[in-house]
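In this view, the complex is presented without one of its protein chains, the others remaining in place.
As written, the chains take the letters A and B, and residue 1 is the first residue of each chain.
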Amino acid sequence: MTRIVTMTVNGEERELPSPVNRTLLDVLRAEGGLTGTKKGCDVGDCGACTVIMDGKPVNACLVLAVEAEGADILTIEGLQHGPDRPHLLQEKFMEHGGAQCGFCTPGIVMMAKALLDETPAPSEDEIRFALAGNICRCTGYTKIIEAVQDAADEMNKARAQ
Amino acid sequence: MRRFDYYQPESLEEASALMADLGSEASVIAGGTDLLVEIKEELRKPLHVVDIKKIPGLKDYRYDAEAGLRFGALVAARELEIWAPVIEHYPNLRTAVSALGSIQVRNRATVVGNVCRASPSADTIPPLVADGASLSVYNRGQERHILVEDLFTGPGRTVLVPGDIVTGISVPPSRPQSGRAYIKHGRRKAMELATVGVAVSLERDGNTCTEIRIALGAVAPTPIRARNAEALLRGRAIDPAAIAAIADAAMAESTPISNVRASAAYRREMVGVLTRRAIGQAMGGI
């Protein structure tokens, strides 16, 4: 039973075909051409597939594509402001060495974005709490946390001015 | 993921009738964070999946000092986690919902789903049991109420029958001089299934404990009340000796299994330690 699912993906209305037993993750990757969202475990344990759905971070592997009918989805590809204009979080991940193998990175950047949307000046503990569902096996999280903290500081400085 | 048919009923009547018709081959999907994993891992093989997210009225949650807390079947764990009345009045439930998977999971997972999944280690069940919470169940025009405590018949099994749609959960209001706590024990700080979960809700008058309920998770085929332990404190003075005796009684009431997460002996020992700590925390919260 294949359906056409209509959703807004990175600001663009998309009609993506999907059987009812396929996840948003698989459909975004295969039909949407958005392979930045990664499949690390497919059961909600690793966070590599984190996308922002209707303003909230979710695991795309735990959402059926048909459940996303009418939803507004932001993926890693939609975060930058344009070609060669990365989002500040992306800049900071580059600067601080927050990405090594990079496979967890899109999910972590999306989770960090969701965190900063809700908590603009998070403490280190709040960052660690927010990233609890994102497994990074390369960095020990040290540089990821530095990157998020630095991005938050810079955004807040910009807001204050 | 194996094949299934997918339905999106738009009313309770429709959903209930559908579930009654489809019988045991059907599963309800709300948040889907458990169901989809179970389907992928072939732990559950439903031929029909009934999505209840189009049914109106299941997304509400409210609190007042008289009626307590009430939340619908579609309320996500994360919504309660960050909602001031829950933070203020139900720190035990707050701890439980904050410890359920990740924020990503909690944005989808519903508390009602966590309860109905009937996992012995489900985080939200012990505090709800300790607080005397009840479920509202709709079945083809009829509504009934079931104490959360009475819901479970075994791991993953409940008293619910085909056609039952759980519409929400009500938690009694917190009373003066009452305190509550939930402690989850696992091998890491997050993304964890409880090795042991202990919830204590109690009321006191001076140094006398007037009421206490202890609920234990992951140490029996279902979440359980530690009634013998409770009886040791109810109406008595709260002192270290009494607390130690309660901890021992709670250990005796648990019947844990050994698995890759922990041995039965360790789980039982943790019931003692955490019961003591939870009583301390609950007292501290008064």
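As a working rule, contacts are C-beta pairs under 8 Å (C-beta built on N, C-alpha and C of every residue); 3 or more make two chains touch, one makes a residue touch a chain.
The definition used in the following text is that contacts and distances are computed from a predicted model.
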{"item": "Which of \"Sarcosine oxidase subunit alpha\", \"ABC transporter permease\", \"Molybdopterin-dependent oxidoreductase\" or \"histidine kinase\" matches, in UniProt, the chain that is not displayed", "value": "\"Molybdopterin-dependent oxidoreductase\""}
{"item": "Full-complex contact with the absent chain, from A:21, A:59 or A:149", "value": "A:21"}
{"item": "Residues of subunit A in contact with the chain not shown", "value": "19, 21-22, 26, 29-30, 33-43, 45-46, 48, 75-77, 79-80, 86, 89-90, 93-106, 109, 127-129, 131-132, 134-145"}
{"item": "Interface with the undisplayed chain - residues on subunit B", "value": "1-3, 41, 185, 187-191, 193, 259-263, 266, 269-270, 273"}
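FYI, only the chains that are shown with their structure count from here on.
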{"item": "Where subunit A and subunit B are represented by their mean Cα positions, the distance between them in whole Å", "value": "30"}
{"item": "Complex contact set, residues of subunit B against subunit A", "value": "1-6, 29, 32-33, 36-37, 39-41, 49, 51, 53, 78, 101-105, 107-108, 189-191"}
{"item": "Complex contact set, residues of subunit A against subunit B", "value": "1, 19-23, 42-45, 47, 50, 53, 56-59, 61-64, 66-67, 111, 114, 129-130, 132-134"}
